[in-house]
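With one protein chain held back, the other chains of the complex are shown just where they sit.
Note that the chains take the letters A and B in the order they are written out, and that residue 1 is the start of every chain.
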Amino acid sequence: MNQRLVEIGVGLFVVAGLAALLVLALQVSGLAELRQGAGYHVTAKFENVGSLREQAPVSMAGVRIGRVEAIELDPTSHRATVRMRIKARYDSIPADSTAAIYTAGLLGEQYVGIQPGWENEHLGDGDRVTDTQSAMVLERLLGQFLTNIQE
Amino acid sequence: MTAVEQGEPLAAVRGLHFRRGGRSIFDGVDMTIRRGQVTAIMGPSGSGKTTLLRLLGGQLHPHGGTVEVMGQEVPALGRRALYRLRQQMGILFQSGALFTHLSVFENVAFPVREHTDLPEALLETLVLLKLEAVGLRGARDLMPSELSGGMARRVAMARAIALDPVLVMYDEPFAGQDPITMGVLVDLIRRLNDILGLSSVVVSHDVHETLAIADHVYLLADGALIAEGSPAELQASADPSVRQFLDARPDGPVPFHYPAPELAEDLAGRRRP
Partner (left out) sequence: MTELLRRVGARTLEGLRGVGEAVLLVARILRAAPVVALRPRLLIEQLYAVGVQSMVIILVSALFIGMVLGLQGYYTLSDFGAIEAVGTMVALSLVRELGPVVTALLFAGRAGSSLTAEVGLMKATEQLSSMEMMAVDPERRILAPRFFAALLAVPLLTAVFSVIGILGGYLVTVGMIGIDGGPFWSNMQNAVTIRGDILNGVIKSVAFGFLAGWIALHKGYMAEPTSSGVSRATTLGVVHASLAVLGLDFLLTALMFE
């Protein structure tokens, strides 16, 4: 076997393998979307985020406008701080909008939905959405339902 | 080369004991291999001739006695020292043991590439010279599978002498070859030994060919040395064991039968349920 052909073959193989890894990272896990467009950060505090995960979509009127970047527990208030990155072109979200955690379908993934408010001020980088509604936790709903019946 | 240098011991085995699977292969063997000579080690199959080569090369360790090559005690050597010593030894295995995935040229070039940093042009010259010495320069591009048995052994010879070793060992170089090839190999071993100033050890059971080229012969049987001397001395020997081997008699002091209980006893025993 010609040494040159062997080297070309191995070169192709390694490049194909690395390219495949890149595709997995960018196209399959959707890192690419995160990278493109600078966007800005908005935080919101929730009583309970349920099973919301990092990378979950943030949508408004059913249109995806960003992603959840980080979920952390605020050590003082014991509430969950959710940091979201909103795409740069959606820069006119009213400052008094509310954020809620919904479930896609009956058993689907959880996502953050934003309901627009009425103010003329817009959310900017580092701003906080103050009005939030937690994820619905089935046990808690059932519990409330039962106590309501007993009363 | 002066006569004194000629006879100087190069390797020596003293009181060698070696066992395999409970069977004693060597039971107190003494042997000396002298510089510049062709030393033949002969004996029937199974007398441990190949084992002896592996002991000299440090691939096996003796259970007793000493194995000394070029002033070094082989079994006591560390890996590094052993590998340095082996660079001065060439060995030709019975099968030739050519690397099947490399061409004839690359086979001979292999030890040179592994141990030196010669520029390609010099390496080519060296390899072609070695191939010329065994008369196979024209076969340089063939693969081992395209060679006849005799050619494969000659290539292996070229490979064994590629690094200009001090000691070359041949394991059954004539086994299974046609008479013409045997003649070629006999001639080659002697010529390479004399022209390149090597010392050779030939392990063989081919009486005629081996006696033709050896300076000194050791005859092994049943783990012990039964005779030694020059080919002429051996030929003149009246010892029945020596005669049996040299004259190719089927039975004699070296028994035709593998050790077993008496036949009648064995057959009777088998009839028992």
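Descriptive notes on the structure:
Note that in this section a contact is a pair of C-beta atoms (placed from the backbone, for glycine too) under 8 Å apart; a residue touches a chain by one contact, two chains touch by 3 or more.
What you see is a predicted model; the values in this text were computed from it and never measured.
Residue in contact with the omitted chain (choice from B:12, B:97, B:128 or B:166): B:97.
Annotation for chain B: contacts to the undisplayed chain at residues 57, 59, 83-87, 89-91, 93-95, 97-100, 110-111, 114-115, 156, 159, 163. Taking the whole complex into account, chain A touches the unshown chain at residues 1, 6-7, 9-10, 12-14, 16-18, 20-21, 23-25, 27-31, 33, 53-57, 64, 105, 107-109.
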